[in-house]
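Dropping a structure here in C-alpha cells format, bear with me for questions.
The other protein chains are all here in position, but one chain of the complex has been omitted.
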C-alpha cells in the first residue's frame, strides 16, 4: 500500500510544470546535438550573468553523481586526491564513483557536516612526498547532506586556505538553491562562484525533470572538458533537454522560488515538530530536517508517510528508544501534506 | 544563418509529442527514486513481454555511451576485452570511454560495417596465454554505424560462435528499431534478445527526449548491475523521466512506428538520389544513408541543409572530386523536407 | 656528510650474502621465463609445505606496493571496497595505488594500529544498498606499521567475522617474519595462512635483494591471477631472480633467522632507551620501535644516525618539547651499532 505523502526526498515528483511547457514549446525546433544548440548557449549565458563570472563555462549533464565523477576526475592528476567530510556524497552515496576513476578520497571529520579550514591544512601538512597522494581539491556540498549551510565567512575561509595551498574548491550544488534561499542565508550564488573553482547547480533536486549545470569558474580547468564529459558518457546528444529547463528556471526567479517553497515547507515541519518537544540531529535551515522521534511514533507515521530512518537508536533522553528520521520537502510539497503530518504527530504524541 | 532543414542526425528535435504528454500526465504522482517507481516497473514488464525473455532485467539510463561503458565494464573482468569492428561506436566515437574503465577494445575489420564470426574465431585463436587479454565480449551495433543491418542468419552465426567460445554477444541498439523496421528485415526484437546476452534499446535516436533501456538477457550478468550503474553515474534519481517514455513507446507500436517513418524518409531520399545517378558508400535500408556526390553540389546543398561530409575525397569515377555525405532522418522528418532536398539536388545536377 | 649508522628502515643494505651466493650458483642455468622455471616451482613447493596449505598457489613479485595493488584489485569486483585502519600501508604510503585500480579504501580507526572485528562489523552493517560500495576485503598488516603484532586470538576473531560476512582477509606480510619471531609470538606462519584468504611473505624488508611471495590460500581467488600480474606489470621475465632467493631463505630457517636478529637488535635498543627513562608511542615487540625523545637529543643523534622523526611534537610530560622517532633494525644491523647508539643516548641524557 503506497504512502499518502512522501517526505523521502526532493525528487519524488516529475518537473515543475513550467519546465514541461518549455520542453513542449521548443520541441520541434531543429538544433545541432551535443550542446551546440541555441538553447544551451542561451542557458549558459543566463547562468554566467547570474553568477557574475564572464569567463566561466557551463556544461549540462544528466545527474549529480555523473557531475561529481566527471568533474573531480577531470581536474585531478592521477596521483591527486580529494578532501571531504565523512558525510560527503562521493564518500558514502556514490558507490565508489570517484575512486572508480582512479582517485583517492581523503576523509576528514566534519563539523555539523561541514569541512573546516583546519582539517584541510592538517591534510596538506601531512602529505609531504611521493609515497602519498597530493591533496588537490576540497569537496564541499552547499547545502550539506545534513541540511546545514556554510556561511559566507566559512566559505571565504575555505576558499582562502585552498588558494593558499593551491587546492581547488569544488562545490556540490545539488541543493545550492536551498542553501541560498535559507532564511538566514548571507550570500547569493555569485558568492559561491567567486569563492570556488568549480561547482554545479542542481536541477534534479530542485524541480527539474533531470539535469545539473556544471560551472567551471577557474579558466585553468576549462580546457578539453568536453572530452572528459564524452569519455564518462556525460555528453548528451539532446543536451537541449536539460538546457531548455535551466533556461526556463533562470530566465526569472523560478529556480530560487522552487527552493524557497521547499525550505518553507521543511521549516514549517521543523517548527511544528519542535513544538511537540522533539530534538533534531542538526540545525537545518534548508529542505532536509532530521528530527529525533520515539521509535513507536516513527512506526505509526510510516504507515501513512514515506521517509527514511536516518540514524537508528539515537538516544537523547535515554527514556525511550529514539531514532533520527529524515524529512525532505520539495518545490511540490503541499501545505496540506505538512499540516496533515504535524496534526498526526501531535495526536500520536498524546497517546 | 541556420539551415532550413537538418539531416545531420536523428536527435535534432525534442521528443515525440506523445512522450511529453505522458510526462505531463504522470508529473505530480509521487514515486520512490532511482528506478523503484511504478512506471519503471511497468516499463520493464512491457519490454520483457515484448522481447519474450521473462528472466530478463531492464535498466534505464540517460544515453548510449553511458549504456555501453557501464554494460561492457560490468560484464568484463579486468583482463577481458571486447571485440568490435573499426566502425564500432566505442572504438571511434566515445572518446575512449570503454578503455577509461580499464578494458581493451580489440578492433577487427568489418564487412560492410558488420562483425563476422570468422573474425571472432581468429581473435579467440590468437589469445592463448596471460601475456594477452582474454576476449570475452563481441560488440555489434544493430543497425550498424554504416546504416547496414545484420540478417537473422548473420546474428545466429555470431551468437553461435560466441556461445561456442564462451563469449558474450552485446548489441548496441541505439538504432535497433531502424534495423527491425527496415523494409527487408527478417527478424523482430525478440530474435535479438534471444541471440544476445545483453543489448540496449535506444530511445534518444528514436523519438525519446532522452534515454535508453539496457536489457540483460543472460541471468549470469544481472547480479549487482545497479551497483555498476550507480558507480558510473548512470542510476538516475528520476529514472521515471525515462521509463515513462518507454512505457508510452511500448504500450502500443509507437517505438517501432517512429523508426518506420524515419526509414521511409531515408529510403525516399535514397531512391531520389539514386535516380539522379549517384552511388552510395553502403547499401543501407535504415535511416542513415551515405550518398556520394560531387563536392561542388555538396557545397551548394550545405547552404540550405545541415548534414555531415562523412568520407571526403571518395572518388568513384575519377572524373570529378566527390565525397560521401551522411543523411540521417528521424521520426520528425517531414515529407516536405525530403521533397525539397530532392528537388534541389535535381536542379543542381542540371547545371 | 653521511650518517655512521642507519636505523631508517629495514632495506638500507643489499641482500643477505647467502642469497647473492644462491643467485651466483644458479646464474648460468637456462630456464623458461615468467615463472615457468624450476626454481620458482621449487620455491612455491617449499612455501606451500611450510604454510601447510597444499592447495595454495604462490606468485613472486618485485615489491610490496605492487603485491598489494595487484592482489586487492584482482580479488575485488569494481564496486567492492577494502576495509583497513588509518595506518594501513595502502591508505597512507602507496600514493593511492589501490584507488588507482578503481577501488575504494574504507578507513576505520585502529586500536594500536590494529583492525578490530567490531570495526569490520560496523562497516558491513552500514553498507546496505547500491548507493554504497560493497565491503569485500579486510586488509591487515602483520606486523603492523606501528610495530605491533596481532595475537592468534585476534587473528581468529578477524577471520571469523570475515568469513561470517563473506569478506576476504588479506594480510600484508611485508614484516610477517618479524611478527612470527617476536619474543612473545603465539603463532607461526601456518596460522596466518589458515586464517586468511591471501597474504604475502615479504622479502625486501627481511634480507632479500628484492621481492615478495604472494600466497593465495583461498582457491576461489586463484583463477587467472597471472593475467592480473601481467596487466599490472608484476609478472617478471626473470621471476627466478626472486624465487631463487626465497628458495634459499626457506630451505632452512634463514628467512626467520633474519627477522629474529632484527627483532633482537630493536628490542635491545628499546630496553636501553627505556632504561634511560624514555616512553614509547606503541609497545612493539618487532623491529620497529617508536621512542619519544626530547627534540634537543633527537637533534644531536641525527648528526650521527639516520632515522625518521615519526610524530613531531608528542608531549608526554609537558616539560620539554618531545617527538616520537622511528628506529628500524634489519638482518644486517650490528651489535656495535646498537651499543654505540645507546651509549651516545646515555651521554646525551646526562648533559
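The chains carry the letters A, B and C, assigned in the order they are written, with residues numbered from 1 in each.
Following the convention adopted for this analysis, contacts are C-beta pairs under 8 Å (C-beta built on N, C-alpha and C of every residue); 3 or more make two chains touch, one makes a residue touch a chain.
As the structure is a prediction and not an experimental result, all values here were calculated from the model.
> Which of these, A:32, A:64, A:88 or A:102, touches the one chain of the complex that we don't see?
Hidden-chain contact among the options goes to A:102.
> Return the single residue from C:15, C:75, C:193 or C:213 that touches the missing chain.
Candidates C:15, C:75, C:193 or C:213; residue touching the omitted chain: C:15.
> Which of B:42, B:99 or B:194 touches the chain that is not shown?
If we include the chain that is not displayed, B:99 is the one touching it.
> Mind listing the chain C residues that contact the chain we can't see here?
Interface with the chain not displayed, on the chain C side: 3, 5-6, 8-9, 11-15, 17, 20, 23-24, 26-33, 62-70, 94-97, 100-101, 204-205, 209-210, 227, 230-238, 240-241, 306, 332.
> Applying the definition given at the start, please give the residues of chain B touching the unseen chain.
78-79, 81, 92-96, 99-105, 107, 130-133
> List the chain A residues touching the unshown chain?
Residues in contact with the chain left out: 34, 73-74, 77-79, 102, 130-131, 133-134, 224, 226-231, 235.
By definition in this document, only the chains that are shown with their structure count from here on.
> Where centres are the averaged C-alpha coordinates, which chain has the largest centre distance to chain B?
C
> Using mean CA coordinates as chain centres, what's the chain B-chain C distance in Å?
The mean C-alpha positions of chain B and chain C differ by 52 Å.
> Rounded to a whole Å, what is the gap between the Cα centroids of chain A and chain C?
Roughly 42 Å separates the two chain centres.
> Going by the contact rule already set, what residues in chain C reach two or more other chains?
Within chain C, the residues that touch at least two other chains are 78-79, 102, 130-131, 133.
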